[in-house]
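Missing here: one protein chain of the complex. Every other protein chain is in place.
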Amino acid sequence: MRKRIRVVTPITTVGLVNAKGYQAIAGPDTEISVVQIDRGPASIESEFDKMLAIPDTVFKIMEAEREGMDAVVINAMGDPGLHPARQVVSIPVVGPAEATMHIASMLGHRFSVVTILGSVAPMLGGLAKTYGVFDKLASARWIGIPVLELETDPKRLVESLVQESITAIKEDGAHVIVLGCTGMFGLVEAVQSGLAQQGYGEIPVLDPIPVAIRMAEALVDLRLTHSKLAYPPPSDKRIVGFDVPARK
Amino acid sequence: MRKRIRVVTPITTVGLVNAKGYQAIAGPDTEISVVQIDRGPASIESEFDKMLAIPDTVFKIMEAEREGMDAVVINAMGDPGLHPARQVVSIPVVGPAEATMHIASMLGHRFSVVTILGSVAPMLGGLAKTYGVFDKLASARWIGIPVLELETDPKRLVESLVQESITAIKEDGAHVIVLGCTGMFGLVEAVQSGLAQQGYGEIPVLDPIPVAIRMAEALVDLRLTHSKLAYPPPSDKRIVGFDVPARK
Amino acid sequence: MRKRIRVVTPITTVGLVNAKGYQAIAGPDTEISVVQIDRGPASIESEFDKMLAIPDTVFKIMEAEREGMDAVVINAMGDPGLHPARQVVSIPVVGPAEATMHIASMLGHRFSVVTILGSVAPMLGGLAKTYGVFDKLASARWIGIPVLELETDPKRLVESLVQESITAIKEDGAHVIVLGCTGMFGLVEAVQSGLAQQGYGEIPVLDPIPVAIRMAEALVDLRLTHSKLAYPPPSDKRIVGFDVPARK
Amino acid sequence: MRKRIRVVTPITTVGLVNAKGYQAIAGPDTEISVVQIDRGPASIESEFDKMLAIPDTVFKIMEAEREGMDAVVINAMGDPGLHPARQVVSIPVVGPAEATMHIASMLGHRFSVVTILGSVAPMLGGLAKTYGVFDKLASARWIGIPVLELETDPKRLVESLVQESITAIKEDGAHVIVLGCTGMFGLVEAVQSGLAQQGYGEIPVLDPIPVAIRMAEALVDLRLTHSKLAYPPPSDKRIVGFDVPARK
Amino acid sequence: MRKRIRVVTPITTVGLVNAKGYQAIAGPDTEISVVQIDRGPASIESEFDKMLAIPDTVFKIMEAEREGMDAVVINAMGDPGLHPARQVVSIPVVGPAEATMHIASMLGHRFSVVTILGSVAPMLGGLAKTYGVFDKLASARWIGIPVLELETDPKRLVESLVQESITAIKEDGAHVIVLGCTGMFGLVEAVQSGLAQQGYGEIPVLDPIPVAIRMAEALVDLRLTHSKLAYPPPSDKRIVGFDVPARK
Partner (left out) sequence: MRKRIRVVTPITTVGLVNAKGYQAIAGPDTEISVVQIDRGPASIESEFDKMLAIPDTVFKIMEAEREGMDAVVINAMGDPGLHPARQVVSIPVVGPAEATMHIASMLGHRFSVVTILGSVAPMLGGLAKTYGVFDKLASARWIGIPVLELETDPKRLVESLVQESITAIKEDGAHVIVLGCTGMFGLVEAVQSGLAQQGYGEIPVLDPIPVAIRMAEALVDLRLTHSKLAYPPPSDKRIVGFDVPARK
């Protein structure tokens, strides 16, 4: 079944989105398109950044539905806009945090998320509470590298991820590792290889964007979308200061 | 101890804010000031409305701190902007949902929230999960009257609130009732009187804004504010499309 | 990416497996093969039946790995053999109960499972505890029709499923419905249509086998499998009375 | 609104109660009065000590209501008599453990209590379970100084509190510190200063008696008291060996 | 192994204790002795009554240890004095609520307690939280007959217990029934017979005192007692107004 999936990147920095990479990991019937928000933060590293990203992210999701997309993936680990978007569109909207936390729950009994900065850790804990998987979150660890420096020193990046992953396994009891930033796209093999070299070869490592894309594909193929009882549509009303797109 | 508390109303509809009423229920040392957001929805009745209210709400909270306020109360039951605001200011920021849910937890073993519309109920459940009081939430019930019609028929409003409260007590096992919209300000006595007439005279009923103002006063008097370990400040970065105020 | 998925049916009754139907709902790169166990019960309607199904189910999963399969789906809602199989094979093993309960958790805040007989309900509750989603299980309801009579009266079957689903929505607060038996394969459209006729048109209904096959495909594509820290391999030892296949 | 708050100290040792200090931290409209129990332990450092303190504490609370008090604060961290007192009086009765644990829950995601002796720690854990905040209790730590020696060496006391607080932050993940004995009254500034000197300057530290007094004031101002559905009044009956005061 | 078990009745009303009945249901090696408290309430029907019963109950338990008893059973469903007693004696102290709630948890997935009065129900819920079995407590129901009237109309008593048990099974989902007052001693057979007549013949019904005596016997035979890490002994101190027995 042919399907069109829109990846919405909720930051305004240009050059971080890897459209070719996303297409490469998608299924043969899937056409990936990408957009970025026009208004919002350069990167998301806090609840504050996230709130600035949410409105335009949701508008881009509404536009995606109007343009005939079959599903949307939000390209940031804080799942910005996930719940409000589900109220105003009928196509599946997939958040990488929600998707990876549930898949990780099926691959082991406890997982850790290894993210960029300590300022993100409380937000990940809060998401785990919202999604009902807090008991399985062994820890939220971080490497101390901001989003916009992730590409500066790839070797140090992978080494830091491997090191924090091993600490999560040994000290926090993690069975599964989730890469905690969608900007870490494509590093799974290097991290798994690093883990294997240190004797942790059988630990699943989840890359959030590929997981989210596969989840979106599966929902489309299964003709499933979110329940309107959980995400009831808002009534129309006057909005000041935002150019809200028409709903489909 | 003299203190200045700012009530930030996160909707753009003019005429609903009762500044005199808030001052009347505040302590003798407290000076209440009110502002409304400039950009955002006419009312908040969904996650979608809420996301549009959050950025300007947080900006107004930042301005309140710069103007020397001692604390801020957010004037909407969804606590819009609570967590991001706490990251960028050092004064206490009080959300009425968080404050009433915790106070209700101290007055009985289970509480129900009686709100305006069914579209708000999942949001209240989500807040209870975030605040760790979901097990004490007996139910989230609603009266089917939108925010902007709350003042249309006061008698019907009170009767509906009494009726849903009794159902919450009898069928859901609630010990305490929380009015689920800050637009219900000032109705506690009428609701308690209605409950007493039907034999439920010893049931606490919480009015969210007075509870939140008292909580803000107490935090100021106690020289307490939010932990920066829970609400870490974001790093500065380029923002497009929002006129972010300078931090204090 | 081409992938071979084996559906292992853990009952000995012949004629219930719909190999063509499974292939039809699989992805274009997926080759589905089916086997049934040789030793075990005619159907699974209790913990007792399930224990008799487990050993040969696990052996068939071991054989599937040796024959080069990329993943296995267990064709029964009790997920018989899921945990022991994951200890002895390295390919992903997907249980339909685990997969649907996690996917349902992403589509709404509470879900109900509508199954065949009351004797199955405690088992489903136990699985929800094991998988950590018990708080989201609104209810386990049943229609009172045994597995081997599911095909006797299709109209009554669908009507019963619709009726119990509506009760789950109205009385138990379910947002999402999970069909609670893999023998209900292919009924999702009829159930959704029945729900829509009674005003419940926007409720996701999950068919366990399609969900599990899509999950298996996604795991293969993502090169993910279960953590050996959660499912440690057993040491070899003498076994009496079972013809245990060699491990790969 | 003028209000009279009675602080009931549930130990028989004279000289530890700081009536002037309590008045100093109360609001301008509040008149604080203090009483101690006549029968009970010299200090409370165990469940055993606590049970001996409870009856006369509750009697003093009943007398406070008869004397026209508007609220009562129990002056011990074990909240002795909280639940039975709420059954026999109608004014608010505030326990410092319940009040600080809920306020701490609003200031960060996890808190630690730093108390006097290890023998108190299981009691604090039990209270956290009763109040439904056990998941947020990062740890109960102690300094190894008994109640009656708290005033012996103030410098060592503060140093010990600072040291255990830092351990709670670093090793247990606490965001907020609660002083675990009402005999530590007035030490918050010294502890915060000590924390700031070691780089933990933005950590809220809660002093239980001021928190409890502010909570009592707020409840009186809000005309709120405990639900009789949660704290049903007992029927009258013959009591041997206790001189039970008449109820109001 | 010969063993001496003391049943301590924490009420001052004479004539309710059935020493012969307790001996009859004990093991052949067990010698049961009974005492009542000298100071305390006529019956326990609230937290208030319970607090008055606790001190002398604990003193009687200390005396039992000094007199060479091997274990103590507290003869009231609120388990008055359980935790403080465990701090000051080394022999096992068994509370009927704790014992029956754990045994009930092993006989089914959910249990209901059917007790005397509604004023007792919140106390039972609180105990279930303390003991960590709240999730399994389907409900706490009551028959509206006070302790001292339990012997007035035995037929009505049994009928009421049967009726509330059936409601607990049908409406609350209970698998197991716990009689919620030790004054209901000896009624299990009549209640089970009543249940069987209405088609609920395979439901376990637990009589708290026999369960507690058997638990005490088992602990003595197993040479097990409570951990002093959970119930640390208090330090000695001056006590006013209570004649505290010497510890063993």
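For the reader, a short list of remarks on this structure follows.
Per-chain residue numbering starts at 1, and chain names A, B, C, D and E are given in the order in which the chains are listed.
We take it that contacts are C-beta pairs under 8 Å (C-beta built on N, C-alpha and C of every residue); 3 or more make two chains touch, one makes a residue touch a chain.
Here the structure is a predicted model, which means the values were calculated and not measured.
Contact with the undisplayed chain is limited, among C:R66, C:K129 or C:R156, to C:K129. Touch with the chain that is not drawn comes from one residue among C:V35, C:V58 or C:L107, which is C:V58. In the complete assembly, the contact with the undisplayed chain comes from E:I203, out of E:L127, E:I203 or E:I239. One chain is missing from the display, and on subunit E it is touched by residues 25, 27-29, 90, 98-99, 102-103, 105-110, 131-133, 135-136, 169, 174-176, 202-204, 206-207, 210-211, 214-215, 217-219, 221-222, 224-231. Residues of subunit C that touch the chain left out of the display are 12-13, 38-43, 45-52, 54-56, 58, 81, 83-84, 87-88, 118-119, 122, 126, 129-130, 132, 146, 230-235, 237-242, 244.
In the analysis below, only the chains that are shown with their structure count from here on.
Using the mean of the Cα atoms as each chain's centre, the chain most removed from subunit A is E.
For this pair, subunit B with subunit D, the centres built from the Cα atoms lie 27 Å apart. Counting partners per residue, subunit E has 122, 126 as the residues that reach two or more other chains.
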